[in-house]
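Sending over a structure as structure tokens; questions will come in a sec.
Every protein chain but one is kept in place in this view of the complex.
After this line comes chain A, so read on.
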Amino acid sequence: MAEELKLFRTWSSPYGFRVVHGLKIKGLEYETILEDLTNKSASLLEYNPTHKKVPVLVHNGKSICESLVILEYIDETWKHCPLLPQDPYDKAMARFWAKFGDEKVLPSIWSVFISQGKEQEEAVAPAVGNLKFLEELLKGKKFFGGKTIGYLDLAFGLLANLVNILEEIVDLKLVDAEIFPLLSAWMNNFSTDPVIKDCWPPRDKMVEKFKAMREPYLKKVA
């Protein structure tokens, strides 16, 4: 029976790209439906009625939502090229740090991005503090998953893509290669990995988009 596999995402959402990369690692073929979040398709609303958000993976008519839940689903359904470690403790650690990334790392980087002046200066320390945990995790490893890209690399993947776009826009270096040698190396290794490198949203469009997202926050101070 031919499998039906569809991914609803936007052109830019990093959460969507987690799933894109996961599907690529597994070598799976699927249909992409690009959504415009200002005009959501009827299908998206049907497949994710609770949150009406992307990404949504549809497998043989059944929808799976939330990017990290989707990654675990993919990993459990197609067992080759495992994304998560096999050992329960290592798995628990991967899940813990992925959650930390979403709950703490990304919001703290965002705070730096949307603030200015003194407020921005004060936002830097917590962001750097959170990133230091990641630097520590990479000791002795090329990827968070070890020798190859795994679940945690995919979870943090948005850092490899987004951080230097945000740094460029605000003209502020957060992941300084001297302070974060391992994390800087990881960002490069991840981005240039054959599985990942052709699967990024166009950089110029991203810069344009995030500049526009920052605008309302600048107007507040003016």
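Methods note: contacts are C-beta pairs under 8 Å (C-beta built on N, C-alpha and C of every residue); 3 or more make two chains touch, one makes a residue touch a chain; residues count from 1.
Just so we're on the same page, contacts and distances are computed from a predicted model.
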(request) Among "Ribosome biogenesis regulatory protein", "Protein YIPF", "Glucosidase 2 subunit beta" or "glutathione transferase", find the name that the UniProt record gives to the complex chain excluded from display. (result) "glutathione transferase"
(message) For the chain left out of this view, which of A:P88, A:G117 or A:P216 touches it?
(response) A:P88
(request) Would you indicate which residue among A:L7, A:L23 or A:I64 is in contact with the undisplayed chain? (result) A:I64
(request) Just name the one of A:E46, A:E76 or A:E208 that touches the chain not displayed here. (result) A:E76
(message) Tell me which stretches of chain A touch the chain missing from the display.
(response) 50, 59, 62, 64-66, 69-70, 72-73, 76-77, 88-89, 91-92, 95-96, 99-100, 104, 133
